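Complex shown without one protein chain; remaining protein chains in place.
The letters A, B and C name the chains in turn, as written, and every chain counts its residues from 1.
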Amino acid sequence: MRLKDNDILHYALRNRKLRIGLAIIAFFMLVMLAGPLFARWEARERAGLYPSAPPNSTNWMGTTKMKEDIFSQFIFGTQSTFLIGFLAGCIGTTIGLSIGFFAGYVGGWFDELLMMLTNILLVIPSIALLIILAAYLPYRGVQIQSVIIGCTAWPWVARAVRSQTLSLKQRGFVSLARISGVSPLRIIFEDIAPNMLSYVVMVFILQFGGAILYAVALDFIGLGPTRGISLGLMMQEAFQNNALQVGYWWWFIPSGLSITLIVSGLFFLNTGLDEVFNPKLRDQ
Amino acid sequence: MLQVEGLSKTYNKSSRARVRAVNNVSFSVEKGQIVSLIGESGSGKSTIGNMVLQLTKPSSGRILFGNQDITRQRSRSSLKEYYRKVQGVFQDPFSTFNPIFRVDRVFAILHREFFPNEAAEAWQQRVEAALLSVGLTPAAVCGAYCHQLSGGQLQRILIARALLLEAELLVADEIISMLDASTRIDVLNLLGEMRERGLSMMFVTHDLSLGYYISDRVIILYKGVMVESGNTQTVFSDPQHPYSRSLLEAVPRLDVRWDELPPRPASRHEAAMFNPDCDKGSPRMEQIGEDHWIAVRDCLPGTEL
Amino acid sequence: MKKYISRKIFMYLLTFFVAISINWLIPRMMPGDPILNLISKLSRQATNNARLYAELNQKFGMDKPLFSQYLLYLKNLTQGDLGQSIIFYPKTVAAIVSKALPYSLTLTIPAILLSFLVGNYLGALAARKKMLDNTVLPFWYVLTATPYLWLSMLLAWLLGSKLNLFPISGAYSFSRLPSATLSFVLDYLHHWVLPFASIFFVQLGGWAIGMRNLIIYELDADYSKYLRALGAPDKLVRRYAYRNARLPQITGLAVQLGVVVVGAITTEVVFGYPGIGLILAQAILGQDYFVVQGAFLMVVLCVLGANFFIDIAYIFIDPRVRHSMIGD
Partner (left out) sequence: MQRSKRFILLALAALLLTLPLAATAEKETDFGRKDTVYVTGGMWSIPTSFNPITWSVPAGLRGLTYESLLTYDALSDQLKPWLAKSAVWQADGKTLRVTLNPGTTWSDGSPLTAEDVAFTFTYGAWSNPFAGYLETANVIDDRTCDLVFSDPAYHSINLNLYIWPIIPQKIWSQIPAEEATDFEPSLEQSIGSGPYVIEGYDQDRVVYQRDDDWWGIKGLERSFPAKRVVYIKSMANNVAMAMLSQGRELDMANNYVSGLPAFTANNPALHTYYKGAPYNLPDNIVFLMPNHTKKPFNDTAFRRALAFAINTDDIVEIAYENMIVKPENSLGLLPHPGWAAYNNDDIAKNLGYSFNQDEASRLLDAAGYRDTDGDGLREYPDGSALSFKVSVPYGWTDWMDALRIITDNFREVGLDARPDFPDEGRYQNEMVKGEFDMLLNNWGAYRSSSPFSLYQFLFSTYTPVGEDEWTGNFGRYDNETLRNLVQEFNRIPMDKTQESNAIVRQIQTVHMQDMPYIPLWINGMWFVANTNTWTNWPGEVGSTNQNYPSLWTDKLQIGGLWMLSEIKLK
């Protein structure tokens, strides 16, 4: 049943989707990590010589209406966007996993209760939570945005993990662990969870990408971070300043294109991994 | 040592399709005895095994072990106490081992859960002794993953596991059905040896010949209901219940051609089974011989059978 | 079965009740004072504001104890009374929502259903043809990964501003008032195309990818292998695979239909489409809790309704579900 380790590596290296996905993500990781070495200004620094200038030797990707350097914004925006995706992905996946595991494993009224909670959270749109938080918080930062997204994005994970747990629960090794006197918590984390590792990785990747897209939508309707920069905010500012209509393509294109690339890179990665882990899906 | 009284399990997720997986089953297992639960798939035999192992909660009835009703005590410590004495081996050896760990993890868990005070080295020696006693070379299995071992080896490891705990009762659920013929007999013989050591066993199987081969007593189940039980020899030589009969007749015989089988006279019980005037509820067990019991239905007075 | 359904109904009612209670609670947890906002909308004259404040407080029931406010909310809810808007004062929430709802529904329901049908069809097609799979699949990924609004803006810019093919704002021409005539319907459809397309295309990719993966799984399932071993034509095998793969997709559809009301919030903002999303965006920024509450109520109803419908439909569509109700 189980693939040998080198099998997985073998397929992973040969999988084209995985390679494309990895290449895209690696590129943006590079932008994110090495970029600050080249970014000469802060994201909000009015650094350019001219407002709304097309790409030139000083401002490699041009400037915004406020003379901000778009290259710097792109670097720091990519960082924030990854941070949002990563944090929100981690939070959403963790909460979803925990709730899914317990609901699926413990079952009974506990399951009913948790699933009701899940359904309610599916039903109450996350903007509701955002409004409350927006009112209480002195400001909204990138981290807060990702916490909010993470805290509202888990119901899908919980549902999926629960059904996976239900099927894993029927497996012999869970029974064996139970008659070995292992505690339910240990069973969940030692026996069930590791068997879902590949699944968890994929869930995380999807949450990562989903969070990025969700953050963009929040930025757009005015519930984005009030401090800092992200690719979504760049896009929103370009939109509000008519960048496309006036012809400032260098302001409008990079943010949207990067988000599209990052998220599709994540999707490629996900499908690639799916194919590596599930022999049924392989091209060959 | 184990007494099962009026055990029932009903899955009622839907009112129309309310399934009585186990219906009012009573039996007992004495020390050193092997009792086989025999029935086709869906007869509820595995559910009984799971209830005895406390993996499934019974809907009603009692399970007494050493005069204690274990269905009433579900605290972790009492559960652990119970598992010291009652252990199980399951049908599919490959799914019984977590594929991502080495197989000897099952021993490590035992060490952690039941013998935390025992020194690692002493424990290791006991593990090796147990493995040797089930006919395995410790070096060959320790450190291996389950997909690297055969089904027979894996089942032996599980038996060794029960030995380490010095369990008193082993619930063996179809443990050889997924093994190939040559290893089957080895495992069966091993079970026989275990009985010699005083281990009681509940042997769950759909295989009549296995039940006949290994057990002291048999219980034949049909759709969750006990239809016949008793001494293995008695039941097999003179099955009384129509279901037991058809079950035994369905086994191909080497000495008689199919069409030469003598016609089977319909029994009183068979007639009762299909008569609408007879009770449709759970039948009661009636003793018809020394250690030979059969399920009967009560019919309305004057019903022509 | 009856018990199953009644239990489901009970759970749904319970969820609904809890959800609307939370919905009620949310505005009350806010630190600010909605009446203050309303007054600043209504009047900037200082002279009468104290009196006005008291009057409005009473009118909105804010002077009552919290619990009786809650009971009043429930009572009003049963009468379809969702309260009064703050930023659109003195319009009632029910009036605002009912006016906007048809626009949202006519935009998103066809977009979701059609993308579902077409996406599933394309996904099934891709699962069959390797070449199609390799060429089109990456395109779908990119499509799904594109932020809605970015695509909307590009579409609006290209097809609306540059090529002048489609109008880019409103649900029908500003030169019209609605009438039951063919020319109005055509005008309406003309405005509908761009917002529809921007939702349709982004969703299409998701459905197609899902369907493709599911079919590939199903084609490898034992029953498919068995059918093929029996010599069944490929077409038949695929049809069975498609039938099975459809089920998880339908679950996804239920969820999508649930967010139909606010799902297109960004699209509606970009195209000035006068649906619930546009109202909600304004209400959120203007902290109009009553409108937000009303819009959320629609979401709650849609999500629960769609899920319930699918839950029940499953019993009839999928024998496995019927079976799983029995097993543990």
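Basically, a contact is a pair of C-beta atoms (placed from the backbone, for glycine too) under 8 Å apart; a residue touches a chain by one contact, two chains touch by 3 or more.
Bear in mind the structure is a predicted one, so any value in this text is a computation, not a measurement.
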- If you put the missing chain back into the full complex, which of the shown chains would it touch? A, C
- Checked against the full complex, the residue among C:18, C:105 or C:232 that touches the missing chain is C:105
- Would you mind spotting which of C:75, C:91 or C:129 touches the chain that isn't drawn? C:91
- Task: State which residues belonging to chain A touch the missing partner chain.
- Result: 44, 46, 51-52, 65-67, 134-135, 138-139, 222, 226, 237, 239-248
- By the contact definition given up top, give the residues of chain C that touch the hidden chain. 31-34, 36-37, 39-53, 55, 85, 87-91, 96, 99-100, 102-103, 105-106, 109-110, 113-114, 117, 153, 156-157, 160-161, 164, 167-171, 173-181, 183-185, 188-189, 269-272, 274, 278-279, 282, 285-287
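Here is the rule we use: only the chains that are shown with their structure count from here on.
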- Task: Show which chains lie in contact with chain B and also with chain C.
- Result: A
- Query: Which pair wins on C-beta contacts, A-C or A-B?
  - Reply: A-C
- Task: Starting from the mean Cα coordinates of chain B and chain C, work out the distance between those two points in Å.
- Result: 53
- Roughly how many whole angstrom separate the Cα centroids of chain A and chain B? 50
- Message: Where in chain C do residues touch two or more of the other chains?
- Response: none
- Message: Among all residues of chain B, which ones touch two or more of the remaining chains?
- Response: none
- Enumerate the contact residues on chain A facing chain C in the complex. 20, 112, 116, 119-120, 122-125, 127-128, 131-132, 135-136, 209, 213, 216-217, 220-223, 232, 235, 239, 244-245, 252, 256, 259-264, 266-268, 271, 274, 278, 280-281, 283
- Note on the structure: Listed in rising order, the residues of chain A that touch chain B in the complex are 1-2, 171-173, 175-183, 191, 194-195
- Message: Show me the residue ranges of chain C that touch chain A in the complex, using the header's touch definition.
- Response: 11, 14-15, 18-19, 22-23, 26, 29-32, 130, 138, 141-142, 144-150, 153-154, 157, 161, 209, 213, 216-217, 220, 255, 258-259, 262, 265-266, 269, 280-281, 284-285, 287, 292, 296, 299-300, 303-304, 307
